[in-house]
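So that we are looking at the same thing, I have put the structure below in structure tokens.
All protein chains of the complex are present and in place, except for one that has been dropped.
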């Protein structure tokens, strides 16, 4: 099993840390993982993306151009990454700020209104965990207890009291994600 | 025919320019020539030496370690170069300032008291031409008219009026050089 | 007395919503929109167009050169 | 009155004949020799040894550190 | 008074400000509120107004403004990190009638490029050095620059710049002002309209002095880096006024004799 | 008065001056009258008198003094051209209780090494920079240095240094004195006994300040290069007094507060 | 003490490993994609814990010369940069090699030439292995293929550097520098206070002065020194060549690849074998010394060796020199920050086989 994922959005959306939590969760499941951010002046202008690969075998390249799953959190990223999903793959997106919804017919498209939900729940900080919940629902690779362990590993000790809130957010994400096509 | 010469002495003795005149004279005789000064911080302390090669054929290396002829103008150079004369070769030296005279039996040794002669003639400036005269006498490679042509080539135009004096010095050198062994 | 009236045209798609023009405007003409543009920025717009005096301060400080300013005397 | 007398020892083989000591000496003690040393330099020597007051100025300016200075009070 | 309608005003004859024609239509890659854009635009205006486009050769640095050539419609060279003044020296000497400028960040000009900055100014090359000092390495993600303020946090001074181990902010303008080769050294800003207008005047002077071969003109723009300072642009500008300006006071440091 | 005999005086108990034990017996390769020798000797004396030999690490430059390690009986490192202050920075930081100095010529320190000089001083590294300024590149045969005087001829300014194309003499001591990192900046000479004695005092101060971690000490020695100036040593020293000293006035430029 | 499992960037792993190994000093200048090394160290502030000195230099030139100074004191010092910065360090590197100083230099390679791109590449092989500086010298060059090796090679690099008094280089790339992977970290070691006898540490009465230099004005002496260096490099070739093989036993074809490319080729081996192509992989772990002898042996039984590099073809020359005409050698490369995919590599091999 190898799952190749791109997560893309704005800088402030927690894209990188979401990826990191996924990777750490993979580690907890004894998987090989890699986490590869886009780097350099691409960052100017505020976009951020990260490639996460979870696999049972050694990962060859951390930089790839086609993905099993794309998690897309703004329009610019939609424009850039919709086409990179492998046929038969999955695209999960938050519709907030999306002006052109995804159109491909050869992939499974899911929508998760995480931003809206987060502001409803007054939990903007765990917006990315809601999205992660959506992913976990759609692709049952990462187990909740491992994700919690991953959170523990990736959050500094002083934030460990926030883990329950994160868990809650993940669960909420699992509930609100919906298939579009 | 290839003649490989080292000229060595103090900085102010005109060692380099003597070599240059020899080389230019060789050019006038349609020979291949090379002129190679010692360079770099060796110069600190005031010694100067130059290797001149005159040949009928293409010269391979301008830097060599054994010579047909050594022209030696101070004690330091004597210490350094006496041994570099090929067996059967020639050593010409000015005895001024020499504390240990050359001793080799397998080479021909000539002495030329050019410094003394130059100060007698009040022609310190052409000291090196007296030495050159000695060389020309001992080794009949360079012809006087070619040396004059060489002088013309190597001296800036404004010094051409000094050529007769140089010629005279060369002739004097031819007279005073004497075989020691 | 002749009064000076100004107007600004903002290329909202190119605006990055930095708000520098907003705080520079002496007449509080400008504000950031609540909507975002294609790049996701809350762009600047003329919230009080009648206040504008065409001083061009906003355009002069705009890092992205997206503001054009017009001015005329009105009676 | 006690008078100060000095004397210098110059390592003439190491001397480079720069003459700096000569011009520095307040008592004209030193001079360059007419002979040259092994390196071909006209080395410095104590030309007027009785003049030396042992001030060490010569040694202090000698670039090659070849001068040693002694001094004693004489009656 | 009639109902106000901006449309009545927006007519070519009423135009008072438009983006310079020397700027291209490319969207600048700078972060929102970054002073680089304003500095570019102001320089472009001067090039346009002084009719210099056909004889300007600009040199971009390595730094956030490395892609400046995408935004100014002039011939440009992209230098190695810190070496823009060396390029400019050769350009100006080989083409003395051209208007030559370098555009450099503080890491570029005051760290790796220190020797080139000092010696170009010392030779008094007839060029303009436009120095954008935002107190940080923007391009590479917010490391400490020689100009970073004491106590200021950056990714390589995470506990604040400490004079004892990291040295104090280097005031390049003050240093180069000491060199006889510079004819004009001034410090400006671009976060207010007044500041920009002053910078523009300074740039015009630099053009004049270069035309007259008076030596090196060195214009420092004390600027911001909202992204790496981790502030909103408006807050960054305020912070700059309160913290950068005391360390880097605005105004002329050296003017040609008789001016 | 009895017949004078120096032999009576030359006795160990009357010794007032001997070459320092920190100098080796190797004959220095310097040209006759070169100030490098005097500077070496003076430094050696200070190392001996302050008992620093076992905790001194010296850094030689590329330049005529590249072989300094043959003459001083201390641990030494030979740096790449211009980079001695970088080496010294690391040495001092890694071994803070050692006495660390660089010895550098003007080409080394003021041309290729400008950035290292400025930034080492700016960081206030607790080292001594001993800067021998002879206004020329000695080692390579007399090329123009940044410190070469205006009008002065050298093998690369054969018609005299011309400010318009070659810039003016760079006064490094004045520049580094501006940096907060330096605690002591002074200019000395070695061609007179009084000069050497003053230099020695300055060196002792530098040792003291370094022991107290007060920042960078920068001691410039205005010196000669008889060979490349093409003068006798005595004439060179005279020329130096008349020409170099007005441009590089001797004396303290910066002393620690309260001294 | 137990090893610690973490998820880290390759760059961070280098920094953390340096602290744990007991490095004495790091001197660097920011450049993408390796600035995290300096940043991590500044954040970790090991001066307070282990006493390791961390300094941001004014330039790469200053940084490498700081390394020279620190190494001359016998300290374990290192620097890191990426391609343009490493080019600037060439003079310093050849001085260090010429003065026979041990140190560790990390190059997290990006695409070139010139400013190029900040994406990963392997186009600094020649510079690292043949000598980007002047004169006859070699670095010991280690090529990590994982974040784990980024950590492990810090210690290995220092050990080899000190064993041979020779600078060692970790030749990595932007992919391995930037990616996070699992890494097992060694326990913290105490910094050693012992300094080698040759180091300039202040001359006690008990020994002659120590001099660190790369200068010899006398060509005879310099030649002897050069010969000594050659001997040293021979010994390193003899004793320190390291490589890994995957499925080479029965291979008809062999990929030769290091670092990121080797990871890709490992996958390519698997894909190709699924299609029945008997291909193996030789991964040089040390680029200097290069596994010449082993490649030469393998050349006896394989039909084609394919060097896969993120470059226009650099290591392939060493492969050719190793096999010296015994078997066909070809090259597949991507450049400018592009990374080949395993499929691409297999496809390319198939083309070659077809052409045979």
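A, B, C, D, E, F and G label the chains in the order they appear, each numbered from 1.
We adopt the following convention: a residue touches a chain if its C-beta (ideal position, glycine included) is under 8 Å from a C-beta of that chain, and two chains touch if they have at least 3 such contacts.
None of the values given here were measured: they were computed from a predicted structure.
Residue G:338 is the one among G:277, G:338 or G:352 that touches the chain missing from this view.
The residue touching the chain not shown here, chosen from E:9, E:59, E:199 or E:236, is E:59.
In the complete assembly, the contact with the undisplayed chain comes from E:115, out of E:31, E:44, E:64 or E:115.
Residues 62, 66, 78, 80-82, 107, 111-112, 114, 137, 139-141, 143-144, 146, 155-159, 165-166 of chain F touch the missing chain (whole complex, contact as defined above). On the side of chain B, the interface with the absent chain consists of residues 20, 23-24, 27, 32-37, 39-41, 58-65, 153-154, using the contact rule stated above.
Interface residues of chain G with the unshown chain, by the touch rule above, are 61, 83-84, 86-88, 90-91, 94-99, 109, 111-119, 121, 123-124, 126-127, 130-137, 213-227, 229-230, 311-312, 314, 317, 320-321, 323-326, 334-338.
Assume only the chains that are shown with their structure count from here on.
The greater number of contacting C-beta pairs, out of the two interfaces E-G and A-C, is seen for E-G. Chain A and chain B have CA centres that are 86 Å apart. Once the centre of each chain is set as its mean CA position, chain B and chain F turn out to be 40 Å apart.
In chain A, the residues that reach two or more other chains under the touch definition are 41, 45-46. With touch defined as above, chain D holds no residue shared between interfaces to two or more other chains.
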